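A single structure is presented below for examination.
Omission of a single protein chain aside, the complex is shown with its protein chains in their original locations.
Per-chain numbering from 1; labels A and B assigned in written order.
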Amino acid sequence: MHHLLTLEDLDRATITRLLDRAERYRADGAPRDLLAGRTVLTLFFEPSTRTRTSFVLAAKRLGADNVNFDLSRSSTSKGESLLDTLHTLEAMGLDALVVRHNENGMPAYLAQHARSDVAVINAGDGTHAHPTQGLLDALTIRQRRTDFEDLRIVICGDIRHSRVAHSDVQALRTLGSRDIRLCAPRAMLPESLQAFPGCATTEDFDGALAGADVVIMLRIQKERMADAQLPDAADYHAHYGLDTRRLALAKPDCQVLHPGPINRGIEISPAVADGPQSRILDQVANGVVTRMAVLAELLATPA
Amino acid sequence: MHHLLTLEDLDRATITRLLDRAERYRADGAPRDLLAGRTVLTLFFEPSTRTRTSFVLAAKRLGADNVNFDLSRSSTSKGESLLDTLHTLEAMGLDALVVRHNENGMPAYLAQHARSDVAVINAGDGTHAHPTQGLLDALTIRQRRTDFEDLRIVICGDIRHSRVAHSDVQALRTLGSRDIRLCAPRAMLPESLQAFPGCATTEDFDGALAGADVVIMLRIQKERMADAQLPDAADYHAHYGLDTRRLALAKPDCQVLHPGPINRGIEISPAVADGPQSRILDQVANGVVTRMAVLAELLATPA
Partner (left out) sequence: MHHLLTLEDLDRATITRLLDRAERYRADGAPRDLLAGRTVLTLFFEPSTRTRTSFVLAAKRLGADNVNFDLSRSSTSKGESLLDTLHTLEAMGLDALVVRHNENGMPAYLAQHARSDVAVINAGDGTHAHPTQGLLDALTIRQRRTDFEDLRIVICGDIRHSRVAHSDVQALRTLGSRDIRLCAPRAMLPESLQAFPGCATTEDFDGALAGADVVIMLRIQKERMADAQLPDAADYHAHYGLDTRRLALAKPDCQVLHPGPINRGIEISPAVADGPQSRILDQVANGVVTRMAVLAELLATPA
């Protein structure tokens, strides 16, 4: 494991090892100097303070040097090619490059063209993958239920455009889950199930929730609401918003996840977001230690 | 003392302890690892590179991890509520949150809704308070005069809209000062003296200066000069600018303070700003150690 671009290629043992390490860091803290002298650079082509801050804290808490490459002021705005920027950063001595980009496959493209042994970590690329989110969601679920084989999991929202859904499904299937239901209005369901092997799709959220152990709600991009095929916010909430009535259809201990930031009153009601079944803030906390585990796994010299 | 939101509730012993610690840091330096492993996040809703840099240096010099949460790129711009941002940041593991906001009471609101034991530090909220400025001004004055009871203090400028004036008066009164004169054109005097107990007001700057031991000049917001009730810059300087002629009305060892950035030629003349009685750059130096003392007081586990 040299880069982390997608969860597709990770086997169950590797994912389990990463989650175990993240869990250990959450419980006991981490060695403050594990990555002393290593450089982690964050390169975000899409704004995302949350995810970037999570990675920055992860790097600092392991003692790595962290630099944010501010694209709005960089040479790429002077017409330098992305690969020239990559090779320049590599020449400065880079151990990990955390990349977010709105185009599918851009982190893989950078990893493929890297000339040093820099580790490229995908922090979200287009609608393709968000592997650390998949890992942290699996960690969050595992803190309450380790029997992934027995779980009924519902993922609800704009599946078609969701890199989170892709990475969640990959993590959960590798850990043994088989009963995964993708739920959304038709325009938000995937056009093919190729990227979602073994998943069922439905437009009926109430039906999907029956007996669910886990519900993962996805953020609705308000911008996309303007699309004529899509319902407006109130209509969306009526059909696909998770409120207390609807959550009662699931199992009593059903866990509620959401990658954040949440749109209160659209895909999730405040009562559910803040309620006892919500794992949303646990996801945030798990996000930092999961990223620490990934950085440690990729960068730390084995003792 | 868990947060630092205002100086209202701090007693003399607490303020003195903070100033003593700041003084010790200024003289002898500080332990570079006192806050190792602690996270200080700066969250500025108003631009202020000076104050933010002062806090960042304070955090770094005590060994804390520092992250700046860049609001222009954050989820709050995607419509996430401020409290959801707060709870997300808390979940990432936050020890102190340094907040500047243009609305009065926003730091207190965040402190009230915090779910972790994060320490909220008010770095200036609207026209309400700027407690670290109050402390650093008191420290600056105390370096020359410890007899606060005997001091005649003049605060001149836009008192009505000044969070600095509020916090200065609170610090100085708690330390024993009783002769505090607030001086400004009528439109800039406070509408009530409730927040300025025991202070006198006057529109006559020359008169107020007679026998003064300390003059605190406030920054004039040039934007506000457009207000029809207010004099223009030249007129303001003629009546309320501190120049050498006017400073001579005060005691010979009168200290001149200004929170910066200064408007040369408006509220203060270059000769006074750069003259021997100016404490302006001492205030800046004291600002860093005062913020170190506050962070240490709030975050350091007692040995």
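As a convention for this text, contacts are C-beta pairs under 8 Å (C-beta built on N, C-alpha and C of every residue); 3 or more make two chains touch, one makes a residue touch a chain.
Not measured: the values here are computed from a predicted model.
**Student:** Give the residue, chosen from A:Arg32, A:His87, A:His161 or A:Lys251, that touches the chain omitted from the document.
**Tutor:** Touches the omitted chain: A:His87.
**Student:** Who touches the missing chain here, B:Gly176, B:Pro261 or B:Gly275?
**Tutor:** B:Pro261
**Student:** What residues on subunit A make contact with the chain left out of this view?
**Tutor:** With respect to the unshown chain, the touching residues of subunit A are 36-37, 39, 65, 67, 69-71, 73-75, 77-81, 84-85, 87-93.
**Student:** Need a quick check: the contact residues on subunit B for the chain that isn't drawn.
**Tutor:** Residue positions of subunit B that touch the missing chain: 29, 32, 47-50, 53-54, 56-57, 60-61, 222, 260-264, 281-282, 284-285, 287-288.
Simple rule for what comes next: only the chains that are shown with their structure count from here on.
**Student:** How many angstrom lie between the centres of subunit A and subunit B, each centre taken as the mean Cα position?
**Tutor:** Roughly 41 Å, centre to centre.
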